[in-house]
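The complex appears here without one of its protein chains, the remainder shown in place.
And then subunit A:
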Amino acid sequence: MESLASAPTFCEPLDDDGLSEPTFLDRLFDQGLLVRTGVDGLYGRSGAFESVVEALDRLIGRLGAADNAEVLRFPPGMSRPAFERSGYLKGFPNLAGTVHSFCGHEGEHAKLLACVEAGEDWTAGQKATDIVLTPAACYPLYPVAAARGALPAEGRLFDLQSYCFRREPSLEPTRMQLFRMREYVRMGSPDQVLAFRESWLERGTQMIRDLALPLAIDAANDPFFGRAGRMLANNQRAQGLKFELNVPVNSVEKPTACLSFNYHQDHFGTTWGLTQADGSVAHTACVGFGLERITLALLRHHGLDLAAWPEAVRRVLWG
């Protein structure tokens, strides 16, 4: 467990009081780093903001380069049947985003336009398509990997990045509804995937230290829905399945998870019929990097002017 007591000095007060001072989100808008769209958690990004996201993406790629992960990129939508089979709805029905589309005829088109014109609900006739917004970068991967057949003896390692959607509107800039997640996903035996997770706990911690950000590694749970979710969350914590690397961004009391280290046991292996070379069910683990969240942590701690960031941090990001 790291201690926040060893944190570098913040460049500005961390707690938004929401009264007299503009919030961190306001300052990001004022500086043009994020762009309002009228929807909380849905923002445009400036070139400067993107330059940090891209530098982080490259940095993560360098840190994992020696492992020779197979690079795959999926669009931010996935197959609805695959999404349904994944089990996501058991734990997070409130976070899922489905793609709906107009499937009517000309008469219904006229009604739709009349509703829009009258300011009435025009969405009643929209029907769910076969696409669901990707909730985590690795979700489209498992059926693809399983379709290749049993894993080789050394297992497999994948490198993913995708925009992801979670329906949780918030004024905290770190809780976006559409955000990018970089992931490495390991598939193999329990020993193989746990060794992978352990190595990334070390690498990820060193990466954030090199970026001169304060951090703490904490046991964590996913935000499962409802009372049943509380039991799933308790189980996840009791088994040590999820750890998060937290950085104070919006507040010290509720730091922001910037990286997560997850051991899925045989959940995805069983769900997708993914097997090891010996025919037993494959185990999986992943490390996820919240690219916008790490960017926001850097902006919070080193200031909104990238040129004024500490030279050592700029060197890590841009060489």
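The working rule: a residue touches a chain if its C-beta (ideal position, glycine included) is under 8 Å from a C-beta of that chain, and two chains touch if they have at least 3 such contacts; residues count from 1.
Heads up, the rule we're going with is that contacts and distances are computed from a predicted model.
*Asks:* One chain is missing here; what is its name in UniProt, given the choices "Serine/threonine-protein kinase RsbT", "Aminoacyl carrier protein", "Urea transport system ATP-binding protein" or "Acetolactate synthase small subunit"?
*Replies:* "Aminoacyl carrier protein"
*Asks:* Touching the absent chain in the whole complex: find that residue among A:39, A:228, A:252 or A:308.
*Replies:* A:228
*Asks:* Looking at A:36, A:58, A:73 or A:90, which makes contact with the chain not pictured?
*Replies:* Touching the chain that is not displayed is residue A:90.
*Asks:* Applying the definition given at the start, please give the residues of subunit A touching the unseen chain.
*Replies:* Subunit A touches the chain not shown through residues 87, 90, 227-228, 230-232, 234-236, 238-239, 267, 270.
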